[in-house]
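Supplied in C-alpha cells, the structure appears directly below.
Of the protein chains in this complex, one is absent; all others appear in place.
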Amino acid sequence: MISPIHIITLTLGTAFFIGLLKKLNLNISALLMLVAIAAAGTISASWFTAILSGAANAEVFTAGFNPPYSINLLMGKGEALITLLINLAGFLGGVYLLKSLKERGIYTMIIYLVFIMSLNVIVMTRDIFNLFVFMEVASIGIAGLVILDKSSKATQAGFKYLIATGVIAGILLIGIAFTYYFAGTLNIDVIQQASIINFKAGSIAVFLVIISIILELKPFPANGWGIDVYEGANPGIGAMISAASASAMLFVLYKLAVLVPESFLQIITAIGILTFVGSNLMGIKQSNANRLLGYSSIGQIGLLTAIVGLKPFLGAQFELIAVSILISHFFAKAGLFWLSGIVKKQNLKDWAMLRQKPYLLVLFGIFIFALIGFPPFPSFLGKWELIMKLAHSHHFYILAFILIGSFLEGIYLFRWLGFSIKMEDANLPPLTVHWNKIIPVVLSALGVLGSGIYFGTITEIAASLKYIPLLFIALLYVIDFLPVYVKNTVSIAGIGYYLYTIYPDLEGFKLIFGLIFLAGGMLTLVAGYFKTGTRKGFYPLVMLMFAGLVGLIEAHTTFEFFFAWELMTAGSYFLIIRGKKSMTHALSYMLFSLAGAYLILAGFGLAHIGQSSYALDILASVQSFAPLVFILLAIGFMTKTASVGLHIWLPGAHAEAETDVSPMVSAILLKAGVFGLILLMLNMGSQFIGSFNIYYALAWIGAITAVMGNMMAAFQEDAKRLLAYSSVGFLGYILFGLSFMSHLGWLAAVSLSVVHFMFKTLLFLAIGGIVYRVKTKEMYKMGGLIKKMPFTFISVLMGIIVIAGVPPLTGFGGKWILYNAVLEKGWFFPSALVFFAGIVAFLYCFRLIHTVFLGQLKDEHREVKEAPFWLLLPQYMILMVIMLFSALPNSLLKPIGAMLAPIFPEGALEWQGQLAKSGFGYWNGQVIMYIVGGIFVVVFAWLWYMNRNAQKVKQFNIGYSAERPSLPETTHFAYNFFAPYKKALGFLVSPLITNFWDSASEGVHAISDKVRRIYNGNVQTYAFHILAFIVVVYLIIF
Amino acid sequence: MEYISMITGFLLVLLGLWGVLTQKNIIKIIIGFSIFDTGLHIVLVSIAYLRGGTAPVIDKAVKVTEAIEKVVDPVPHALVLTAIVIGLGVTALMLVYALKLYQNKKTLEVQSFNDLKW
Amino acid sequence: MVRNSFRLIILVGLLVIFSTLVWSFNGNNELNSLAQFYTQQENIEAVNAANLVSAVVVTYRGFDTLGEVTILFLTASIIGFFLKKKLSDTQRKEVRESSDILVTASKILVPVMILFGVYVIINGHLTPGGGFQGGAIIASAMVLALLANPHMKFNHQLFNVLESISGVSFVLMGIAGIVYAGGFLDNRILPGGEVGTLISAGAIPLIYIFIGLKVGSELSNIVGNLQVTQNEQ
Partner (left out) sequence: MIINNTIPVLLGLMMIMAAFVAIYHKKLPVAIIAAGTISLLASILYLFLAAPDVAMTEASIGSGLSTIIFFYVLNKIRKENGTQ
C-alpha cells in the first residue's frame, strides 16, 4: 500500500513541477495534472477497498514525532471515501475544464491541482491549525478558479468570496488560538480528551471553531457570498465547489463534531434544517440555472449538516444515510453543473435546448430524480432510513421540515425538468458538445446509478427489492430503435408473462387490483398498435409505471411499497408529460404526487415507531399516533385518487395525455390510490380523533368529490376533460363506499373500481379515437359523427350507460349496492350529495353522446373515417366483459362478496342465482336486463313506426341572415350546453380549489422572493450576515 | 502585559471588522481587513506569553537545560508566522481583485459591484 | 444610520464573546505540556535548532509550512494569470525616471539587503528569522531595485524556475524524510550537529534555504507582476 501522504506529495510536487514547464508545453502539463489527480485517486481507492475489507486505518506521522507533538494525518474509512470522491471529482472536473485551463495558461492548472490537494489534506488532517492553513489554501484556490471566466461577474464573485472567507478564517483563528490555550494542544483527538467544553470560555473557543466550519458550509442566511460564487463562476468550478469542496468541509464538520456537546449538535441540526428549507424556498423564484444549482447545493449541504448534527440519533444507520445522500448530491450536482456548462444558457427555459440531444435529456432526468431521492438512486434509501430514524427518535418537527424542504426542492427541479422536456425551443441556438465535456457527465450519471444499485444490494432492507422489472425496462431502452409493433408486442408479452408468474400468489384484493393493473395494462397496450414509427422512449416509461404498480401488489414491507409507489410516480409523470400541452399539468401531477409520497413516508415513519419489522401489517398494530398515521397515509393515497382539493392535477394531465395513455393514467393509475386506501383501511380499521370518526370525514370528502367532479364534467367543452372530471367524480363514489367500513360499502367500492376501469378505458379509447380522427377535443366542433363512426358510437353509448349507473348495465349494480349500504349505515347528509351527484352524471353523459354523435355533421368532418381498428379492438373486448358482468352480475359481485366476508361478516348480500338480496330489497341484474332490453325494443319500434313518414331535410338546407357572430362557437347548440344549469349551480363549481392552490403557490413564490432580497449582492451585507450569524447562534447557545 | 496586548488585539479585530462593514471604498475595506488580521496576530502572540519569559531561542542567556522554564511558548509564534504569510497572500489577492474590479467599472465604490444578487 | 447601528449591535455582540474569552484568560505561569515537550532538553537536542520557533515551524509543524509556502505559490500563480495580458497589448509607455538619490541608494542598498536576507535565512535555526523573513527581505530588495529602475526587465522566467525548483526540492526533502528518517518532512535526514552552530539542526537550514528562495521568488513575482502591468499602458 502506498502511504496516504503521497496523495499530497504527488499532487503538490506536480504542481510545483508544472511551474518549471511554464510555456514549454500546455498539453504535457495538462496530462501531468490529470495523472497526478488520478494517482491520488488511486491511492484513496486502494485504501478505501483495503479498509472496507478489514485493513487497519493508516496514520501518517509527519516530522518523525508522534502526535500530538507533530501534525498527523489519518486515513480511515471516511477519509478514504471522501478523498476518493474529491479526487474523482477533481479528475472528471479536470477533464471537463481542459479547454478552459489550457486557454488561460499553466497557472490555472497549478491552481487547480493545489486546490484538489488542499481538499485532500483538509479531510485527512488531525490538527486544527493545519486544517486552518489548508482551508485557506482551498479558499484561495477557489478564489483563483472563480476568475477562470474573465467576466466582471466572476471577478465580483471572487472578491466577495475572498472577503467572506477571510472574515470566517479570522474567527476560526481566534477559536483555534483559545482552544490551544485551554486545551494545550492542537490535535483533535487530544482536544477531545481535554474536555474543555466543561467551562464556558472553553466551549466558546470550540464554538468559534465549529461555527466557522459551519459558515464555510454556507448556512442560510449567511451564504450570499457562496451563492454568488456559484452564479458567477464557470460551471466547471461550481461543480468542484459543490461536489468536492463541500464534501470535504462536511467531513471536517463530522470530524470536529466529536468536540462538541449535544446541545451544539442540536444547533447544528437546526442550522442545517433551516438552510435546507430556506435555500430551497429561495430556489423557487430563481430563473438562473447556475444560481438555482447554487441554492440547491446549499440546500443539500444543509440537509447533510443536519444529518451530522443528528448522528447520535441515527445509530448504526448514520453512515448509510449520510453517505447515500452525499453521493447522490455529489454526482448529481457535479453532473448538473457540467451540463449547465454545456448548455451555456442561464435561463431555465432555454434548457429546452437539451432536446436537441436526447441523451442529454436522459442524463438531466437522472440527476434530477437522483437529487429528489427517487429509486433506484442512493438518496432514496438514505431519505427512507433518515425519516424512519427520525420518527423513531421522535424528531417530528425535523422530519416535517425535511419533507417540506424536499418538496420545495421538487418544485423547482421538476419545473426545470418540465421546461427542458416541453418548453418552446424555436429560437435557441444549436447545441455543440465536446467529448471532454460530456464524458464527465455520463460518468457521473453512471456513478449515481451504480452506487444506487450497490447500496441496494448491501442494505438489508433493500435486499428483497425486485430488479427484474427494471432490467426489463433497461432492455426496452436498448431496443428503443425498433418499430412500435415489435416493442408493443414485447411489452404485452412481458406483462403477460409476469402476470402468469405471479398469478398463483395473488388472492383477494391483490388479485383484483393485480388484474386491473396487469391485465388492464395489456388491454390498453393493445391500442398502441395503431401508432406507427418508433415512438421513442415510450415503452420504457410505460413499463416503469407498470413495474411500480405491480410492485405495490407484491410489496410485503412498507419499504417495498414505497419503492414501488415512487417508481409508479416516476413512470406516470413521464407518460403524462409526453402529452401535448402537458408541461404545467405534469408539474402539478408531480408536485401532488411528491407531496403525497412524503405524507406516506411520514406516515410509514410514524407507524414504524416502536416496531422492529417493516412488514406492511405493522399498520395493524401502530403503537402511537394511530389517527395521525391514518390521516397522513390517507391523504397521501388520496393525492392519487384525486379526491376533492387534491384533484386539480388530474383534468389537465388526463386530457392532454396521448390517446392510449389517457386510459392508463385514468383507468389504471388512479386505482393505485384506491389500493393504498384499501390496504390502509384493512390494516388500521376504524380510527377516531376523540369521538369523531375519521371515516365520516372521508365519506363527506367522497361525496363532495363525487358532486364536484360530476358537475365540473358537465360544464366542460373539452371531451377528454369531461371524461377526466367524471373520473374524479367516480373515484368519489369509491371513496364514499370505502368509508362505510361495511360489507355493502366495500362491495360497492370494489365493484365500482372494476367497473370504472372498464368504462373509463372504453370511453377514453373511444373519445381518443374520435379526437384522433377529427383533430379537436372541443365537443362543439364535433357533431353528427354517429354515421361516420358507428362502432365508436356504440362504445360510447354503452360506456355512458355504465357511468350513469342506469339499468341495465353493470354500473347500476354498483350503485344499487351503494344505496343499500347507505340505508344500512345511515349517513344521510353525505349520501344525499351522492344521490345528487348521480343525477348530475346524467347531464354530462347526455352531453357527451348528444353533442358528439347527434346533431349536424360538420362540413370538415365529411371525410372522417371510423376510428382505427387497434383502438376499437380493446373497446369491444371490454364491452364483452361489461355485457357478461351485466347479464350475470354475480360473476363479479359474488367473488368480491366472498372475499369481503371474512372482513365484514355482517350484512352480506344473499344470492339466489342472479338475484341479489340485501336487507332493503332485491335486485336481479339478469331480469332487469331483459326488461330494459324489452322496453328498448318496444320504444324503438314505436318511434320508428311513428317517424317512418317524416321528411328528411338535407343538412345544409337552411338560409343564413348574413350575420357573422364574433365568436362562431357561441352559435353552436353544444357550446356552453348546460348554461342554465351553470347559472343556477355554477357557484358550486367556481374554481375555489384551483384558486386556493394558485394563491398558495403565489404565496410561496412571494415569500421566496421576499426572502431572497436579503442577498443584495453587497459584500458588506454578506460580511454582516456572517458576523450576525455568529452572534445570534452564540446568543442561542450561551 | 499580555492582557493589555490581547485587549489591544481584540479591539483591532473589532475596528478592522468595523472598517470592513462600513467603508464604501474597496481599498478601505481591504485596509480594514488587514487591521483585522493584525489584531488576530496580536491576540495569538499574547496567548503565548509566559510571565517573565524570554524569547524561545537558545543562546547565551538561555541554556538548553533551562529552556523549559524560561522561554515563552514557541507554538503560537509558529502559528502566527504562518498566519502572517497567509494574511499577506490573501491581502495581495484582494488588492489584485480590487484592481481588476476597478478596471471593469472604473470605480472603487463597493455598491457598484452587486451585479450578482437574489 | 440605521444600518450602522445594526452593525454596531453585532460588533458589540462580538465584543461580548471576545470579552468572555479575555476574562477567562489568565496568562501563563508555566508552559503547557506540548510546549514543554518542545522545550525539553532531549527534544531540543534531537532537533538541534537553537531557535525553537524555527524548530516548530520547520519540523513539528513543517506540514503547515508546506501549506503556507503553497499559499504564496498559489497567490503568485493567481496574480500571475489574473494580471496577464496578451503580448500585443503591451505598449511601453514613458515612465517617470526615478530620482538620483533613489537610484544611488538602491545601488548600495539592494546588494546589502539581499545579503542580509540570505543571512537571515541561513541563520534561521539559530537566531530569530528564517526563510520567510529572509525571503521577504530579498523581495523588498527587488522592490527597491524596481523602484529605482522602472525599466528594469523583470526576469520572470528566472524567478519562476527558482520558485518551482525550490518547491519541488521542499517536497522531495519531505519524501526523503519518509525514506531516511521518521516521516514526512523529518529533518533528521542530515546529522544534527551541535546546538548553536551554523551547521546543525539537520536539514532545517537546507529547508529554510528552499523556503527562503521560494518565498523570495514568489513575493518578487507578485510585485513583478504588478510592476509589469504598471508599465503596460
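First chain written, first letter: the chains are A, B and C, and each begins at residue 1.
In this text, a contact is a pair of C-beta atoms (placed from the backbone, for glycine too) under 8 Å apart; a residue touches a chain by one contact, two chains touch by 3 or more.
Keep in mind the model is a prediction, meaning the values are calculated, not measured.
Shown chains touched by the missing chain in the whole complex: B, C.
For the options C:106, C:133 or C:160, the residue in contact with the chain missing from this view is C:133.
Although one chain is hidden here, its contacts on chain B can still be listed: residues 1-2, 4-5, 7-8, 11-12, 15-16, 18-19, 22-23, 25, 27-28, 30-32, 34-35, 38, 41-42, 45-46, 48-50, 53-57, 71-72, 77, 80-81, 84-85, 87-88, 91-92, 95-96, 98-99, 102-103, 106, 108. Where chain C meets the chain that is not shown, the touching residues are 51, 53-54, 120, 128-130, 132-133, 136-137, 139-140, 143, 219, 222-223, 226-227, 229-230, 233.
Rule of thumb we're sticking to: only the chains that are shown with their structure count from here on.
Compared on C-beta pairs in contact, B-C and A-C come out with A-C as the pair having more. The distance from the centre of chain A to the centre of chain C, with each centre set as the mean of the Cα atoms, comes to 55 Å.
Each of the following residues of chain B touches two or more other chains: 13, 17, 21-22, 47, 75, 79, 82, 86, 89-90, 93, 97, 100. Looking at chain C, one finds that residues 7, 11, 14, 18, 25, 32, 34-35, 38, 60-61, 64, 67-68, 71, 74-75, 78, 82 touch two or more other chains.
Put simply, chain A touches chain C in their complex at residues 3, 5, 9, 12-13, 15-20, 22, 60-65, 68-71, 104-105, 107-108, 110-111, 114, 117-118, 121, 125, 127, 129-130, 133-134, 136-137, 140-141, 143-144, 147, 174, 178, 181, 184-186, 199-202, 204-205, 208, 1024, 1027-1028, 1030-1031, 1034-1035.
Residues 2-3, 6-7, 10, 13-14, 17-18, 21-22, 47-51, 53, 55-59, 64-65, 67-69, 71-75, 77-79, 81-82, 84-86, 88-90, 92-93, 96-97, 99-100 of chain B are the ones touching chain C in the complex.
The touching residues of chain B, counted against chain A in their complex, run 13, 17, 20-22, 26, 29, 33, 36-37, 40, 43-44, 47, 75-76, 79, 82-83, 86, 89-90, 93-94, 97-98, 100-101, 104-105, 110-111, 113-118.
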